[in-house]
Structure formats: C-alpha cells, structure tokens
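After this line comes chain A, so read on.
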Amino acid sequence: MTLTVEGRVLETDPEGYLRRLEDWDEDVARAMARADDIELDENHWEVLQFLKEYYEQYQLAPPVRVLTRAIAKRLGRDKGSSRYLYRLFPDGPAKQACRYAGLPKPTNCI
Partner candidate 1 sequence: MATPARKRFLWMSRRAPHGSVQAQEGLDALLMAVAFEQPVSVVFLDDGVYQLKRDQDPARIGRKNFCAGFPSLGIYDVHDIYAERESLALRGLREEDLLMPVRVVDSAALGALMEAHDVVMSF
Partner candidate 2 sequence: MLHLVNRSPFEERTIDACLRVAAPGSAVLLYEDGVYAGVRGTGVAGRLEAAAREMRVCVLEEDLAARGLQDAALVPGVHRVDYDGFVELAIEYDSVTTWR
C-alpha cells in the first residue's frame, strides 16, 4: 500500500504504518490525521514528538503507562491520563499516535 503526501508516494503496510521511518515528516502526520478528520494541534505534536524520541532511543514504542507519565511531566498532571490521550487520538494513543509519528505498528504490549 502507499500514501501520497504532497506528491510523494510513500510505502505503508496494510494498516497504514510507514514502511520507512525516514519517509516521515510533519506533512505525513498531517495527511494521516486529515484522513481521520483530525486537525493536529500542539497537544498532538507533543505526544508525537515524545513517541519519536522514545523510539529513536529504544527502538520500541512506549507502553501507555510510560507515555502518560511522560506527558504528565511535560504538560501537567491533568493531561497525563489515558483519557486525555484518547481524546487526542480516539483510535488509541498507542496505535493511532504511533502511526502518525511514523513508527511501525507496535508489536509489544503497549
């Protein structure tokens, strides 16, 4: 499968995750979100940024528990809940946010 962003044709897996992390840029995330009727704001970007950094360091997607704790630290405790994350990413912070961030589909328990 492919995803076309600004004239670039990018390879994805059948569920829409990028095959190559290096294909990712912000336009890719925006295009994926727009297809789900989501307009990315700074709250979304904060989560995507964290996911990218975590993946780069550990080659793994973080579990939701780690994600919520990190968001609480950065944005305040009211935002560090899985309810907050589900409001941003209704299909699940793990799957949807990882996809927007260009990560492969999480295989670990997240």
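Candidate entries met the following condition: all candidates are chains of the complex that A comes from, given by their letters.
Going forward, contacts are C-beta pairs under 8 Å (C-beta built on N, C-alpha and C of every residue); 3 or more make two chains touch, one makes a residue touch a chain; residues count from 1.
The model shown is predicted, which means the values in this text are computed figures rather than measured ones.
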Touching candidate - 1 or 2 - for chain A as found in this complex: 1
Chain A residues within the candidate 1 interface of the complex: 54, 57-60, 62-63, 65-66, 107-110
